[in-house]
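The full complex has more chains than appear here; those shown keep their coordinates.
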Amino acid sequence: MGVREGRTLSSADDERETARNEILLEAAIRKRYAGSPGSSFSLDVRFAVPAGFTILFGRSGAGKTTTLEAIAGLVKPDAGKILLEERLVYDSASRVNVDVSHRGVGYVFQDSALFPHLTVERNIRYGLRGVPEIERKKRVGEILESFRIGALALRLPRVISAGERQRVALARSLVTRPDILLLDEPLAALDAPAKSRIVEDLRAWNRVRRIPILYVTHSREEVFALGERVLVIERGRIVAEGLPQDVLEAPREETVAQLAGFENIFDARIAALHEEAGTMTCLLNPGAIEIEAPLARVETGAAVRVGIRAGDVLLATEPPRGLSARNVIEGTIEAIEERDFRVLARVNCGATFAVLLTPAARRSLGLAAGQRVWLIVKTHSCHLLRPAAQD
Amino acid sequence: MNWQALELTLRLSCLTAAILIVLALPVAYWVAYSRRRWKFLVQALASLPLVMPPTVLGFYVLVAFGSSSPLGRLWQHWTGHTLAFTFAGLVVGSVFYSFPFAVQPLVNSFLAIDPKLIDASRVLGASRLATFFRVILPLSASGVATAIALTFAHTFGEFGVVLMVGGDIPGVTRTISIDVFDQVQAGNYAAANVTSLVLLAVSFLILAAIYAWNRRAWPRAPWA
Amino acid sequence: ARASGQITIAAAADLDGALHALIGRFEGQTGAEVRLVLGSSGNLTVQIEHGAPFDLFFSADVAHAAKLERENLIVPGSLVRYAVGRLVVYVPKDSSLDFGKRGLAALADPSVRRIAIANPRFAPYGQAAVAALRHANLYESLEPRLVLGEDVSQTTQFVVSGNAQAALTALSLMFAPATRSRGRYWVVPQSDYPPIEQAAVIVGRSREKSLAHKFLEFIGTKEGRAIFQRYGFATPEKRQ
């Protein structure tokens, strides 16, 4: 404790570096939900979390909530071990199982789980039992203010909106200053301005506190806005782990690729390996397109899948000259549409590529369907993917 | 109108209801939240005082209180007299008899609470006990009201056990129900009618107060 | 079998033993079927007033039977005094009280903390008990120790269960095995209290009046009286 208090006095950047290396949450969890009709589900994860934001990212039903519940002590794992700040809170081997209320965990549930009989203010005060009244008043007042829910203070949860409830739930957890924070899609019901305000608050808050925050989300925007690290979970297993850009921009797993929005995923066959150049040639789809990708441990002739982000594809209206990019593919715009300030063009080059542009670029190039264009893809934008598990 | 009997009965009913709530809360908590597979047996057991005819139950209570039972002798050793024929005896008998009415409504209310709320409380650092008093109990207001209303009313009208255990001693164990029974037995129907009306009026007021209080407790219903 | 009708007798609880014996004999002799319903005289009277399907009513006193007669609910002239109850003091087996020597005054012993009597407001044995205590000049001093039972059965149970140290109750109850095994009794002299006369009537609504008459006649026979005596009742004095 003393160490962490001291650390808040040092400069934020220094601190982040040291904190990065200090693992504050370590978990190995196995849990099986069997016996339910239909398929059964089994969770088997092992990960370490330093101070700061760690995003738990994965599709619906992947086991994110179950993981958080096990850490909080709400669900008992079948086997495993959980350490919070070097304190053993669960260990199936030595039969340690620290009670939920003593784990010092802040938890925001996927449904807000506010106490229906208490006003918003009393909900927020709930966890401040031992805190002196003056301090308590101050903390509650501050958080009501910063989450813009002061006007709701005397209302019951029943008569506020869903987004308001979510803010109250988040405030209720934060106000207790937990040692670790588990957030299960805490902003799913919030609009963009409210979301970014709260995200900003959370970041600022954690710059001072430096506790580990495990944050579940589906939203890629939130991953990049918050995430210092990402854990990708799929069917109960951690399938990728690392910095957001490493994990989501260069995914090895096709499922991660889908989650991360690899709009272009092609079946491919390795045509040649160029050891000296560090590249290899892949034939996409029926063999119509030849692509240079970074060299990988595969055999010539192997069937692979290649993912390319739509945003990594450059588009030109004339054949480009004097470019470093090895892959230039000619094609025709099949369709072009604007979506959420981004322009998505579908270009047929034998296979159909999705290409992402800014509206400004579209206008300056005067792009329209039917137009002849050239796609430019850098070698390092081509990602070899392991095939997805059967769905 | 025997006001002394009325006052005695009110005292008995309130005391019994109060004791029962205190006794029933932990039992109901256990029944609601235990993971034992056989807890339904405990539930059935807790309902058993009901199935005995009250006078017969009273008889067994009398035997259990008597000088030939260990319990009766222990009590006699402490207090100098048997538990029977005292106000304390009435209270014990009534508590035993009305027990099922206190437990079951509480169990139902506890079970109706969203488990997520209990999790939320625990995660916020509240102990099991604190969670019970700050979340479970307030959310069980209607169960508590029902338990109080039923045990109160049941004790108010209780007759068989009181008759057996009490010995009908004026001011000590002659409750209003025994009084009106005596009047009927003696053929004083007019007096019995008056007493019955007073009895109904008083209990109606008290029950209405209990239910009105419950209505005011946080309303969960769609119209509130 | 010589099936010849069925009657239902409503009777005060203290007649349980005696009537069972009588009915056994009567059924054997006539082939009729007799159902016995026991209860307090007060309850049974209320029930007859409201149409209970009883043919005969054996009250534990005369008053309830007379009330029904006044209300014209009985077969006129059917009221008979069939027995006289006897009051006893019943104490636990290990009791050291010596009634033989001291009579009712033995109840004044400080070891007797509770004395059970039937409720004198409506139970004839209760009224007799109060009269006997007054006669012995004990009522004032013993009143604080009195506990009231609804009827003689309950009064007796207070002693059987060990909660009262003495009970003033009916001799007719002293023949049940449990009562006998747990206590002893002393018969209070009949001169100490007004006689507990008990009367029976034939209910006006009865559909088996002749059979009911037959039963009433049967208890007036020598055999009937003997049975009553055996179960602790005195024979009523003839008065017309």
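When the chains are written out, they are named A, B and C in that same order, and each has its own residue count from 1.
As a working rule, a contact is a pair of C-beta atoms (placed from the backbone, for glycine too) under 8 Å apart; a residue touches a chain by one contact, two chains touch by 3 or more.
Owing to the predicted nature of the structure, the values given are computational and were not obtained by experimental measurement.
Asker: Please count each kind of protein chain across the complete complex and record the totals against the labels shown.
Answerer: Beyond the single copies shown, the full file gives A x2, B x2, C x1.
Heads up, the rule we're going with is that only the chains that are shown with their structure count from here on.
Asker: Among line, ring, star, complete and other, which one matches the pattern of chain touches?
Answerer: Here the contact pattern is a line, an open path with two ends.
Asker: Please identify the chain lying most centrally, where each chain is represented by the average of its Cα atoms.
Answerer: Of the chains present, the most centrally placed is B.
Asker: Would you kindly say which chain has the C-alpha centre located farthest from the C-alpha centre of chain C?
Answerer: A
Asker: How big is the gap, in whole Å, between where the Cα atoms of chain A centre and where those of chain B centre?
Answerer: Each chain reduced to its C-alpha mean, chain A and chain B end up 56 Å apart.
Asker: How many angstrom lie between the CA centroids of chain B and chain C, rounded to a whole number?
Answerer: Computed value for the inter-centroid distance: 36 Å.
Asker: Could you grab the centroid distance between chain A and chain C? Build each centroid from C-alpha atoms only and quote it in angstrom.
Answerer: 90
Asker: Show which residues of chain C lie in contact with chain B when the two form their complex.
Answerer: For chain C paired with chain B, touching residues are 40, 42-43, 45-46, 67, 113-114, 116, 119, 121-122, 146-150, 154, 157-158, 161-164.
Asker: Give every residue of chain A touching chain B within the complex, in rising order.
Answerer: For chain A paired with chain B, touching residues are 72, 74, 99-102, 104-107, 109, 111, 113-117, 126-127, 129, 156, 172-173, 176.
Asker: Could you list, by residue number, the parts of chain B that touch chain C in their complex?
Answerer: Interface residues on the chain B side: 59, 62-63, 65-69, 72, 81-82, 84-85, 163-164, 167-169, 181-182, 184-187.
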